[in-house]
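Have a look at this one.
Shown here: the complex without one of its protein chains, the others still in place.
Take a look at chain A:
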Amino acid sequence: MEELPAADPVRAPVPVAPDRTDASGTSTGETGPDGTVIATTALTKRYRGGQLAVDRLDLAVPAGSVFGFLGPNGSGKTTTIRMLMGLIEPTSGTARVLGRPMPGASRAVLPHVGALIEGPALYGFLSGRDNLTRYDAADPTADPRTRRTRVAAALDRVGLSAAAGKKAKAYSLGMKQRLGLAAALLQPRRLLVLDEPTNGLDPQGMREIRALIRELASDGTTVFLSSHLLDEIEQVCTHAAVMAQGRLIVQGPVADLAAGARGRLVVTTPDAGDAARVLKERGIGDIVVEEGRVTGEPPDGEPADLTAALVAAGVRVRGFGVERASLEDAFVALTGEGFDVER
């Protein structure tokens, strides 16, 4: 792991969005001793073929966070989720979900967890509504008397009410994805584990799902969200972890992660040459002159002094600021590579 301030898992929990910190602040005991909803120690999975898919993973997901689980294809995200959900047995290491060990406590833990794993899976010959009824019947804690209303509410929540009676095999990819999400929302959940939830959705659908995730999170549900869409993570997540080749590269609050990669100073001006000279005199490194703008490393001191110096030198400054680094910059800085499959 890189030595980054955000790389320390025990930093969690961190206060998240202000609208979520006011919820009494008391833990109900369903979290781990350190307030984590998911905690793994040295979690490792080697598939029978010999593939080491997850390598000594130490993950800490704070309660109430929207946690982005990021990594290129084949980096072990789905494998981790399968272990958390008790679908596969870890080769070594332990996983705790809602404070209880998995897969040992599956029966007690899973009713509080809604999951979308590797895309939806549906009975094509059943209607959307009957699919949800079937999944609800498999939940030992689901009350059959409220099943009908809960199914209807879940369908409504993902915008599928109108297509509820249609056979699932006639659903489009995005509709199937919505139905899968609806299955995760059949009961109030403490934790939602969503493996690439916006896969196959149109832009409007993506926005709706993101809004839904924010809404659920503001109700206190912890959301664990895997994705390889960096801007998606940046938009909805309070925390994130980055995986590569089965190993955890970094985890922590999104803001810290992005801060890990330094932003850039940007001066927009028609007098690019003069501006570059002034900046250089002021000790700014890595100056790049582009058409109508100059960029460089952010100053150590007060940025306003720079503006004054530029203006004093007769540079016509149209814009001045430090561009925040995106998560993508952070990712590239961390892994030193793009988003390609490595094996």
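We adopt the following convention: a residue touches a chain if its C-beta (ideal position, glycine included) is under 8 Å from a C-beta of that chain, and two chains touch if they have at least 3 such contacts; residues count from 1.
By definition in this document, contacts and distances are computed from a predicted model.
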Hidden subunit of the complex - UniProt protein name among "Cytochrome P450", "ABC transporter permease", "ArsA family ATPase" or "STAS domain-containing protein": "ABC transporter permease"
Option touching the unshown chain, where A:Gly50, A:Pro144, A:Pro203 or A:Gly301 are the choices: A:Pro144
Hidden partner chain, touching residue among A:Gly220, A:Gly263 or A:Gly321: A:Gly220
Contact with the hidden chain (one of A:Leu98, A:Ile284 or A:Val315): A:Leu98
Touching the absent chain when the full complex is considered, from A:Ala183, A:Ile209 or A:Leu230: A:Ala183
Residue among A:Leu59, A:Ala95 or A:Leu122 touching the omitted chain: A:Leu122
For chain A, the residues touching the chain missing from this view: 13, 15-16, 20-35, 37, 47-48, 62-65, 82, 85-89, 98-100, 103-113, 115, 117-119, 121-126, 133-141, 143-144, 183, 187-188, 190, 219-220, 222
